[in-house]
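Just one protein chain is left out here, and the rest sit where they should.
Let's look at chain A:
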Amino acid sequence: MRTPAWAALGAVVLVASVVLAVTIGPAALGPGDVWRSVTTHLGVGDLLGVTPPDRLPDAMVWQLRLPRVLTAAAVGAGLAVCGVVMQSLTRNPLADPYLLGLSSGASLGAACVLVLGATVLLPVAAFVGATAALVATLALAAASGRGGLAPARTVLAGLAVGQLAAAATSFVIFWSAKGDQYREILSWLMGSVAGATWTSVAIAGGAVLVLGTALACTGSLLDAFTFGDTAASALGVPVQRVRWTLLVGVALLTGALVSQSGSVGFVGLILPHAVRLLVGARHRALLPLSALAGASFLVWADTLARTVFEPRELPVGIVTAAIGAPVFAALLWKGRARA
């Protein structure tokens, strides 16, 4: 199957996933309710001759479930793209924003402002935290050896920075969090889109549309890194400029996403792998298809998170970790067999 066919399939699956996910929940809704609500709010209901929706189903679709599902889709798409870019630039198939300390850094930033009560600054703090963690990880990896970023060193550096950020986060919580702040920070640390509003959709979706699309266009550049920095440079690619530009893009995008969803792990790790098995390792196909797959994946992971133990809800990060950790282990196992 060729790339356009996969892309069409991915888009159809994503739209179907969004519609279906909105209908799933404690109150029974049908695809018709979703259609009526969406067309009416978009102002094309009359044009299409759609009967206006009832107030209650409409509120559930438009105010509660749709923003949540769309935020999940945007976060999933963005994290998958970030994962592909990080894996390519660090030449590490196990790299993802979570593993390289970005999410932990963002969490630390977020925990700090939540404790200080400055919730409005949360996206900024998450972004600053993500960037600081990325810089620390790459600096540590680069300083601990010469000749570019060796895969193993980068992961170890990410692990160290992530652990440090996690410890600092725990300290912040232990020292100064009170009452409700605990739950707020905890839900944030485990990743959740439960509180998503249209503002979340705008921030996460906007970041994906702007930064995610830009990153998804860099397939040929990322291809050049396949055999390492030296090979990329010998192919005429300005290695350092490309690497830092793309990594800053990844940090910006991760910061924006994590500010809305908390740190959701494993999406950026396992989705690119699955898509590679289908379409191969060339990035021009891999990037957009991973974005589509990541979006559908997180939509369903979030649907599971809110329905499995109904009426209790799980943070979606627990679901992605429950699926992702075994897959991660399988990848390690496979890598061991090959080496």
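Going forward, contacts are C-beta pairs under 8 Å (C-beta built on N, C-alpha and C of every residue); 3 or more make two chains touch, one makes a residue touch a chain; residues count from 1.
What we mean here is this: contacts and distances are computed from a predicted model.
Novice: One chain of this complex is not shown here; going by its UniProt record, which of these names is it: "Ion-translocating oxidoreductase complex subunit E", "YhhN-like protein", "ABC transporter ATP-binding protein" or "succinate dehydrogenase"?
Specialist: From the listed options "Ion-translocating oxidoreductase complex subunit E", "YhhN-like protein", "ABC transporter ATP-binding protein" or "succinate dehydrogenase", the omitted chain resolves to "ABC transporter ATP-binding protein".
Novice: For the chain left off this view, which of A:Asp58, A:Asp223 or A:Asp302 is in contact with it?
Specialist: Checking each option in A:Asp58, A:Asp223 or A:Asp302, the one touching the absent chain turns out to be A:Asp223.
Novice: Consider the whole complex, including the chain that is not shown, and state which of A:Ala234, A:Val308 or A:Leu332 touches that chain.
Specialist: From the options A:Ala234, A:Val308 or A:Leu332, the contact with the absent chain belongs to A:Ala234.
Novice: Provide the residue numbers of chain A that touch the chain removed from this figure.
Specialist: Spelled out for chain A, the touching residues are 91, 93, 146, 151, 217-221, 223-224, 226-228, 230-231, 233-238, 276-277, 280-282, 284, 335, 338.
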